[in-house]
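Only one structure is covered here, and it is reproduced in the block below.
Only a single protein chain was left out; the remaining protein chains are all shown in position.
The letters A, B and C name the chains in turn, as written, and every chain counts its residues from 1.
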Amino acid sequence: MTEHVHAVQPEPDMVQLLTPEGQRVEHPDFPLDVSDEQIASLYRDLVLVRRIDTEAIALQRQGELGLWASLLGQEGAQIGAGRALRPHDMAFPTYREHGVAWCRGVDPLTLLGLFRGTNLGGFDPREHNFNLYTIVIGAQTLHAAGYAMGVVRDGAVGTGDPDRDTAVLAFFGDGASSQGDVNEAFVWAGAGNLPVVFLCQNNQWAISEPVERQSRVPLYQRASGFGFPGVRVDGNDVLACYAVTRKALDDARNAQGPTLIEAFTYRMNPHTTNDDPRRYRLGSEAETWKLKDPIERVRAYLTREARLPGDFFDEVEQEARKLAEHVRSGCRTLPDPSPESVFANVQVNMPDELREQRDDFVEFVSAVNA
Amino acid sequence: MTEHVHAVQPEPDMVQLLTPEGQRVEHPDFPLDVSDEQIASLYRDLVLVRRIDTEAIALQRQGELGLWASLLGQEGAQIGAGRALRPHDMAFPTYREHGVAWCRGVDPLTLLGLFRGTNLGGFDPREHNFNLYTIVIGAQTLHAAGYAMGVVRDGAVGTGDPDRDTAVLAFFGDGASSQGDVNEAFVWAGAGNLPVVFLCQNNQWAISEPVERQSRVPLYQRASGFGFPGVRVDGNDVLACYAVTRKALDDARNAQGPTLIEAFTYRMNPHTTNDDPRRYRLGSEAETWKLKDPIERVRAYLTREARLPGDFFDEVEQEARKLAEHVRSGCRTLPDPSPESVFANVQVNMPDELREQRDDFVEFVSAVNA
Amino acid sequence: MTAPMTMAKALNEGLRKAMEADSKVVIMGEDVGKLGGVFRITDGLQKDFGEDRVIDTPLAESGIIGTAVGLAIRGYRPVCEIQFDGFVFPGFDQIVNQVAKFHNRSAGLVKMPITVRIPSGGGIGAVEHHSESVETYFAHTAGLKVVACSNPSDAYWMIQDAIADDDPVIFIEPKRLYHATKAPVADAPTPLYAAKVVRPGQHVTVAGYGATVSTLLESAKAAAEDGIELEVIDLRSVSPLDMATVLDSVRRTGRLIVVHEAPRSFGVGAELAARVTEQAFYSLEAPVLRVTGYDTQYPPSRLEHEWLPNLDRVLDAVDKIMEY
Partner (left out) sequence: MTAPMTMAKALNEGLRKAMEADSKVVIMGEDVGKLGGVFRITDGLQKDFGEDRVIDTPLAESGIIGTAVGLAIRGYRPVCEIQFDGFVFPGFDQIVNQVAKFHNRSAGLVKMPITVRIPSGGGIGAVEHHSESVETYFAHTAGLKVVACSNPSDAYWMIQDAIADDDPVIFIEPKRLYHATKAPVADAPTPLYAAKVVRPGQHVTVAGYGATVSTLLESAKAAAEDGIELEVIDLRSVSPLDMATVLDSVRRTGRLIVVHEAPRSFGVGAELAARVTEQAFYSLEAPVLRVTGYDTQYPPSRLEHEWLPNLDRVLDAVDKIMEY
């Protein structure tokens, strides 16, 4: 297999605030004064969500999960964007935003039901202002645009009141950029000046298809033709992702309209636990991206620049172990769905014909289990 | 009703080669040497297709057609683009490209069946390399992209042989620019470097919706984010439309990939004969556009600059009358569809169950008519 | 009872009432604002309720439905207008994969009180895609309800009840009835999901919905002259089906003819035939017969009146079913 060469290279003007070597650099458009404590806390997020991911993969191998979509390599984009959200902002994830879920305060166990097959999501998006995972590629970007229409109609944008003004953050992938729905969401957002930020994690691959199958120009450039700005950020730089997303969300809240952010990153793992990337890409590609690891650069900064003591890292590691244990044991004890539940939520008001089918099904299941 | 103000104004850089006053002007990127004879022949096209349109509207009023979508005001865009096509190029119209059909050599009567309700189109797109009218907004742009994929696979692009190299021209409207299909067609064309030219007739309105409902930036700008050039041309300037489309088609044939052309024009008539524009726009808007009439400026040029004798215009008028008569009488004698035909073309191979239904239907119709 | 009004006017009044009743109701679609929709069903509503509640959307059906889902999550109650039946398909994915599944996906925690209005059916001499009957696609989709109005009074009440329903409802409007006749609006509604016997009769039950109901009533008149009494049922709801009303009738008549404009195969008639045969097997004197659109693409309008279920074809079926 010949090495796959990516035609779309990171732009020189890709926003970066922390180099792969852990050096803080400045960007004129995105000033960021963030304390070392804050950076340390971002480090903690990065490590913890990576651990959640690692555990979930292990659980899948052990047959406890049917499937898992790993975020490995994308922690910087997800934590940076996730931490830029305010509590009352709303996030619309795909199926891979476990890191964003973490930032929203969603218990990792809440995410597992879908992958274990005990439910289809099963949580209330409004509890943490984090939508249910959406599997149909691109569909959620229109939901985000519609939600933003609601925000506008609620008078929750451009009032200047930080506790009132609300932004919406829609996630999608490089492959999703080709879907009609995503482009229609751009139409709605641009023409309607909606308070929505589109965050495309360009992890270079849509399963086996490199991003050039979707576009021969950088994806952030898609925005201008719809009438709003696009910016490419180093998706492995949590600080840059934080700064760029915060700015875009502020603009949205201040009625300045939408922004498209392309977080340039890499899917280090297979597409899902079902996938075999050896069929379509060389391991060497991942090796080069390993050098840009989103966690290592922060660790390097914290040790070299901020000179954090070693026991800080030990504490985070401790916490990660606890979290891992929580995920492991919690997953195994997730309740199986009841046969009733299959019918209970088909609609709010169940028609009679469905009652009969429910009774039939419930009786059958109990007979089988008897 | 307050006057509707269009936010999207024609750009200074909108390509124009013939002013509304009939003055030839040059544009650095689009040199055009056309003889006065050629311009005269374009004038003839413009007058004749306008007459076809006028007759069709009259036929609808008389109940001979169920519906008609008028091209009034868009003759320049359609004749300019239509005449830039080579015989072996392929055009994909919407339902309004009667002028393009004319350039392709399609008898106007062929277009009437659909509007009269005697068929659904009923001609072979390959006969004149002009596709069937497509009513589902935007769908034909993907057909054009797919056809262009076929052209590439046939080795009919970039060979340098003018009789072999083939371009595809896809028409759509300003409203259509919002459809997922149109943007997906841009994705395919850009990522695949397809020999397809997208021609958007921005006639300012999608039925009752002004173009700003679709976009807050000029539509030609949509192209860059998909990786190909976009250009705005004065859609009421037949010479500019000819020059710009010719250049784009040449690029496509030469494997230079797609172009988006926004022909900036105006829908002078109601959306269709069913529509009542008084409900949503002021007549004064049409009045200002009347001053930019695509035919008047050519007539002015031919009289003042080319000094064509009056009898040229008389001849064209004669021809127009003949054509009108052809349309009038031909429409009334269009054959009604046979009951068999409803079933004959459901599929190539008719299943037995359908035969029974056909016989049932045919028998019923003959009974009714008996 | 009000003064007589057209179905178009009744829908317009019903929408107005719904918007007055709940400030979260928003109307969205192509040309629904200033124009009032190509059929004028939303006439005057933008003027009275403002551009924030009566929204002229960009031209994309997936966008219309997809943004409605987002508005519903935010607590709104969107009423989407699809301009013509054939144009619901670009929005089909958002309806089937999102609107119909979201409540279930959320374990019942999020409601999708979305109403999708679809001017439907043929008989108006229109071009391709403007005369189709798409109800079966949605009836086969779990999580959706599908209703059709057949007269101004039902139109007025059903649209309000559909909007007030916390479940997504596909609201089929027989476009050729919009301006067909005027009728007064009853003081109280029939329950949204209940079928209605609109003419009693003891020999044959004929069931339809939407535009075909008037065809059935004419047919009943004609059949009565030959001494055959048809019991005409307006199903009103295609999903769920009010089987109690249908079965009660068929158990009395022993004969059922189902009529709809949609193609016959895999249509509503098939489902009724299956259920009635299963649930009233020993009451049936004859098989359930179907008078429907044929299994073809919708024909050129010059042939649509022959193609559509009509009086003659219904009476043929009546003769046929009486022969058993």
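Going forward, a residue touches a chain if its C-beta (ideal position, glycine included) is under 8 Å from a C-beta of that chain, and two chains touch if they have at least 3 such contacts.
It should be emphasised that the depicted structure is a prediction, and the values quoted were computed from it without experimental measurement.
Q: Check each of B:Gln60, B:Asn131, B:Asn236 or B:Thr272 against the chain that is not shown and name the one that touches it.
A: The missing chain is touched by B:Asn131.
Q: Which of B:Gly73, B:Gly117, B:Gly180 or B:Gly257 sits in contact with the chain that's absent?
A: B:Gly180
Q: For the full complex, which residue in C:Leu109, C:Ala180, C:Ala222 or C:Ala286 touches the chain that was left out?
A: Of the listed residues, the one touching the omitted chain is C:Ala286.
Q: With the missing chain put back, which residues of subunit A would touch it? List them for me.
A: Residues 66-67, 95, 113-121, 135-137, 175-181, 206-209, 213-214, 274-275, 279-280, 336-337, 339, 342-343, 346, 353-354, 357, 361, 364-365, 367-368 of subunit A touch the chain absent from view.
Q: Give me the subunit C residues in contact with the hidden chain, please.
A: Residues in contact with the chain left out: 62, 86, 89-90, 92-93, 96-97, 100-101, 104-105, 128-129, 136-137, 139-140, 142-143, 239, 262-263, 265-271, 273-274, 277-278, 281, 286-290, 295-297, 324.
Q: Going by the touch rule given at the top, which residues of subunit B touch the chain that is not shown?
A: Touching the chain left out of view, subunit B contributes residues 119-126, 131-132, 136, 139, 141-154, 180-181, 184-185, 187-188, 191, 341, 344-349, 351-354.
Just so it is clear, only the chains that are shown with their structure count from here on.
Q: Distance between subunit A and subunit B based on Cα centroids, please, to the nearest Å.
A: Here subunit A and subunit B have centroids separated by 44 Å.
Q: Listing for subunit B: what residues touch at least two other chains?
A: In subunit B, the residues touching two or more other chains are 178-181, 213-214.
Q: Mind pulling the residue numbers of subunit C that touch at least two other chains?
A: In subunit C, residues 57-58, 60, 62-63, 90 touch at least two other chains, as defined above.
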